[in-house]
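Provided herewith is a single structure, encoded as structure tokens, for subsequent inquiry.
Of the protein chains in this complex, all but one are displayed in their positions.
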Amino acid sequence: MIRIGLLGAGRIGQVHARAVASVPMAKLIAVADTFTKNAQLVQDQYGCDIRTIDQILLSDDIDGVIICTPTDTHADLIESFAQAGKAIFCEKPVDLDIFRVKACLTIVQEENATLMVGFNRRYDPDFQALRASIDAGQIGEVEMVTIISRDPAAPPDEYIKRSGGIFRDMMIHDFDVARWMLGEEVNSVQATASVLTDPKFGKYDDFDSANAVLTTASGKHCTITNSRRASFGYDQRIEVHGSEGCVSAENHHQSRITVATTHGYTRPPLLDFFMNRYIAAYAAEIEHFVDCISSGTQPRTGGHDGLMSLALAEAALESVRTGSAVDPKDMLPNTK
Amino acid sequence: MIRIGLLGAGRIGQVHARAVASVPMAKLIAVADTFTKNAQLVQDQYGCDIRTIDQILLSDDIDGVIICTPTDTHADLIESFAQAGKAIFCEKPVDLDIFRVKACLTIVQEENATLMVGFNRRYDPDFQALRASIDAGQIGEVEMVTIISRDPAAPPDEYIKRSGGIFRDMMIHDFDVARWMLGEEVNSVQATASVLTDPKFGKYDDFDSANAVLTTASGKHCTITNSRRASFGYDQRIEVHGSEGCVSAENHHQSRITVATTHGYTRPPLLDFFMNRYIAAYAAEIEHFVDCISSGTQPRTGGHDGLMSLALAEAALESVRTGSAVDPKDMLPNTK
Amino acid sequence: MIRIGLLGAGRIGQVHARAVASVPMAKLIAVADTFTKNAQLVQDQYGCDIRTIDQILLSDDIDGVIICTPTDTHADLIESFAQAGKAIFCEKPVDLDIFRVKACLTIVQEENATLMVGFNRRYDPDFQALRASIDAGQIGEVEMVTIISRDPAAPPDEYIKRSGGIFRDMMIHDFDVARWMLGEEVNSVQATASVLTDPKFGKYDDFDSANAVLTTASGKHCTITNSRRASFGYDQRIEVHGSEGCVSAENHHQSRITVATTHGYTRPPLLDFFMNRYIAAYAAEIEHFVDCISSGTQPRTGGHDGLMSLALAEAALESVRTGSAVDPKDMLPNTK
Partner (left out) sequence: MIRIGLLGAGRIGQVHARAVASVPMAKLIAVADTFTKNAQLVQDQYGCDIRTIDQILLSDDIDGVIICTPTDTHADLIESFAQAGKAIFCEKPVDLDIFRVKACLTIVQEENATLMVGFNRRYDPDFQALRASIDAGQIGEVEMVTIISRDPAAPPDEYIKRSGGIFRDMMIHDFDVARWMLGEEVNSVQATASVLTDPKFGKYDDFDSANAVLTTASGKHCTITNSRRASFGYDQRIEVHGSEGCVSAENHHQSRITVATTHGYTRPPLLDFFMNRYIAAYAAEIEHFVDCISSGTQPRTGGHDGLMSLALAEAALESVRTGSAVDPKDMLPNTK
């Protein structure tokens, strides 16, 4: 039985608590949250202890922790728990500052700790089926990837301010998917961004609409399109074109019905909340984390993936600023 | 060059005139219509002669005729032109009276005439692709056929009165498709019918909504569903389930766009007129007629098909009246 | 907290145990199974007691039971637990003998017991969305219903022998859906059936391919198509045509990807197991049962629904035997 501690019991923390409960091999032992109400809620539903983060750090009956606290605490917590010998699952990003991320990963490496970064899309059953189709050779060699990713609506202003901007907060997921699908590191990023849906994004020095084109050494391309607004729901599409075919994954509608009337044939809008859309992915993600602890293997999405996606985000921002293509390796601390 | 005479230049006659013009090997020589305006229209567009039906009957420069006159003239015209040695394409039905059909076909046979009956759906490219998939063995042995066929709206009252009713006028097309797809004669028909869309159908002793289940000697089934009203357009679907798979043909929408909004994902309604929906089928049908004249071969849809479909319609009507399954062979004149 | 006892911990019993665990307001208190291993499995996973059925009958700490024992024990257990004042969820059918069902329901009524019959499809989210669209008036008045329902493969021989045949075992689900969608009782059933997929069905006096056409007093129709074999998975479709439109529910594919190659555009086959296909329906069904106990309301699918669906199955069988339309009311014990 793998024994889990949950740090942070807000919205995403509760999703992970439920996921832990659904994994037969895992047990939620303790939860910590400065908001007692959140901690209480998790205790009521899953019967675990309430402890402080420091208590969990010292607990002998905890094998791994799930970090769902605010972003600016991630790196510190990762370092502490790595040094305490616990396995760590951390929601992305490790930090918004790539130098801080690099420093943190150095400690993780020194401690030989297990660190998994929460790139939930890699655990989505449809996207896994898509990747499996590529691995099975059904489309030949990967050539061009198209990712379209749109949020139903803008996040709250408080969130936008601290998010790090559309590239570090939103497109970072697509950068990770791009790396997964391309199967090769990116050496050039061109990006454009603008404010189209709401002037407030400009006020926070951010954008709401962005495109990036990634290129690898062998000439493979990936096009990413992001928007902070989609009236029809949470738009999440991947298409991979290869030498012998093309594989794509369809969006998730609210139900599978179609109503035909004099106005046409209408299917419902898309699921409009990321937790509903990725409910299966969140469960699979935590199951993978538990498996990694149990078997002593490294997670499929580790610190390096967090670092490289952040480097792509930095490169995209730099490209928007300069109008020129940028090599993401030039954004990495150690190459400067 | 195959030289064609057109008898009747109304709506469907004009469709066939255009089809003749599009077949390189054919030429429209003459048109006959008691409404001079109709004949004039065809002459203006295709540069053919205007003649009377009797003149066309005696014309040496006509190889075949296309009969688009009112239904109650079909059988007489077929007989005359068969005796005159012309190839004949006749819109369905040969006649609403199965005894008259039988008598007419006997003369056609005696004269060894070429008679093609206008079951346009057999010439639809999608339905041909569907049948080709079966012939290629993609679904194994045919087991169960599902046909759904709905008109956008009721025909005019005058039409309904003389149509022979929903089974002889509308479902007759589906009976022909059923025979084509089953590849085996039907020996049992169960049918139900009711008036749901407009009470006027009851006034004319007709129905607007009907189902039939056909069974063959080897136990294959076909289910047919008809309605005289579909708000979303001209609904024309065929699905064939076999031992190793299932093949179906999708409807034709007005365009291929999809509009996604907060209300959902909407595709346009279906084409709502049979001539638009089956435009390619009408062209292919006439091309086949011309090919048959040119090569001296028998058409894929001949008098026998017209007779058997009418027998199925009679059996369905009898089943509605009695509530019992009826063998269509018992409806054929020669078996009584 | 609603306290549940589980009678029978086989395949479907385990599905229901998991469903109980996922309902916050419910708790699985005890399980009974003559196969100790099955009971043990449930105990291990959900931490409940193992008791005998008789012990559960006498338990003060049980509010309701879920009956997943063999069909021939259903009616007796329902009667006992109704008399013991427990709420009852019973997998369909109550019994294969309509007289036995009637007698059992009389006792349920006398005891004023809560009886829910497991027609899982009524709880499927897609089918509920479909029904909600009708209730919202989106397609106007219901006119014609089309249900296509095909199993991936034949059940084991032992199962076939005791199943009561395709109409009582398989199409009974479709009869229930038909009643739900028509919103009006059926007064005429026409059915045909044959053996097409495997001669063994004939050996057991059963069929593997069947159609039924149901008609209501107001002339609404429902066409049902069943097959015991579908190479492409578990085929479960409903389409309802109304005066102002048509609503349909799509099948569940194994994933949402499409692979395009030189051979075409391919989506994966359908889910091929009823428990995967209806996993959400099973959870919602048990949640509804718990809600009914908690609020003292009658379930949406009760004993009457079980009885009427069985009457439709009997009528269909009689129609196959006689070739004539049969009124299902004539199959009900009290009307004879």
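Observations, loosely collected:
A, B and C label the chains in the order they appear, each numbered from 1.
FYI, a residue touches a chain if its C-beta (ideal position, glycine included) is under 8 Å from a C-beta of that chain, and two chains touch if they have at least 3 such contacts.
Treat the numbers as computed from the prediction; the structure is a model and nothing was measured.
Across the complete structure, the visible chains that the omitted chain touches are A, B, C.
Contact with the undisplayed chain is limited, among A:49, A:111, A:143 or A:185, to A:143. The residue from C:163, C:231, C:294 or C:324 that touches the chain not shown here is C:231. Contact with the chain that does not appear here is found for just one residue of B:219, B:268 or B:333, B:268. Although one chain is not drawn, the whole complex shows that of A:109, A:194 or A:276 it is A:194 that touches it. The missing chain, though absent from the display, is touched by one residue of C:183, C:268 or C:333; that residue is C:268. On the side of subunit A, touch with the chain left out of the figure occurs at residues 140-141, 143-144, 146, 148, 150, 188, 190, 192, 194-197, 209, 211, 213, 215, 219-221, 223, 225, 227, 229-232, 235, 241, 243-246, 322-325. Contact between subunit C and the absent chain runs through residues 231-232, 253, 260-269. Touching residues on subunit B toward the chain that is not drawn are 24, 45, 125-126, 129-130, 133, 138-139, 244-252, 254-262, 268.
One rule holds in what follows: only the chains that are shown with their structure count from here on.
When every chain is reduced to the mean of its CA atoms, the largest separation from subunit A belongs to B.
Centre-to-centre separation between subunit B and subunit C, using Cα means, comes to 41 Å. Shown for subunit C are the residues that touch two or more other chains, namely 244-246.
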